[in-house]
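My structure is below; once you've seen it, I'll send some questions.
A protein chain is absent from this complex, but the other protein chains hold their places.
And now, chain A:
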Amino acid sequence: MSPDTTQAEPYLVGEAMTGGYGAADILKTCTITAAKGEIAVIVGPNGAGKSTAMKALFGMLPLRSGSVRLGGEDITALQPQQRVAKGMGFVPQTHNVFTSMTVEENLEMGAFLRRDDIRKTIEQVYDLFPILREKRRQPAGELSGGQRQQVAVGRALMTEPQVLMLDEPTAGVSPIVMDELFDRIIDVARIGITILMVEQNARQALEIADRGYVLVQGGNRFTGSGRELLDNPEVRRTFLGG
């Protein structure tokens, strides 16, 4: 809410992020941004540092240089949990549900930090993912891959985040389920939540993206709107298979 120079800045900014797990840097001056209500997608070949970039934005990777800002506020030093409290939601690629707990309990755990009434948010999640209302009493571990991903997204939505980060939400699901998941993600973006996701299925992801990033070896190679990247002959030839 600061009306200063950050006015024009996108809601989530990871600027010139450099860092890695050990001595070698995986990310090299990588910049990722996402504006309010926008869908931003990170694509790139295997080992390009896509997931690492997302982890850096969420505070799960120590940065040697660069910064992360959320709504104009510098959050580079915050722990992931503190970023959740600031309005970031994160859906990991795997192990993203509590398998032994029911769908509803998964949602309740997502809202663990909240002390107010969460009934309304649960209803919103059920409206967004109607299948979850049906399966609310079933352990999440018994659901299909696509339904589990919906539980995972629903869990992350329970904190009512401003930004939702998804690490390969369609990994391992069938093409039909993938299309449905993308539709749901567009629905989430329509409520005004900023979406940032890493995707293996580059073409389909760029089709719904307002903004796309092609990372190669931990750095930005191409940046543009989803359409621009899809139309860019070099991107098509190198990353989208013609």
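The definition used in the following text is that contacts are C-beta pairs under 8 Å (C-beta built on N, C-alpha and C of every residue); 3 or more make two chains touch, one makes a residue touch a chain; residues count from 1.
The rule we apply is simple: contacts and distances are computed from a predicted model.
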{"item": "Missing subunit (named according to UniProt) among the choices \"Electron transfer flavoprotein subunit alpha\", \"SnoaL-like domain-containing protein\", \"Outer membrane lipoprotein-sorting protein\" or \"Branched-chain amino acid ABC transporter permease\"", "value": "\"Branched-chain amino acid ABC transporter permease\""}
{"item": "Option touching the unshown chain, where A:84, A:103 or A:189 are the choices", "value": "A:84"}
{"item": "Among A:98, A:182, A:222 or A:239, residue touching the chain not depicted", "value": "A:98"}
{"item": "Sites on chain A contacted by the missing partner chain, in the whole complex", "value": "80-81, 84-85, 90, 92, 95-101, 105, 108-110, 112-113, 155, 159"}
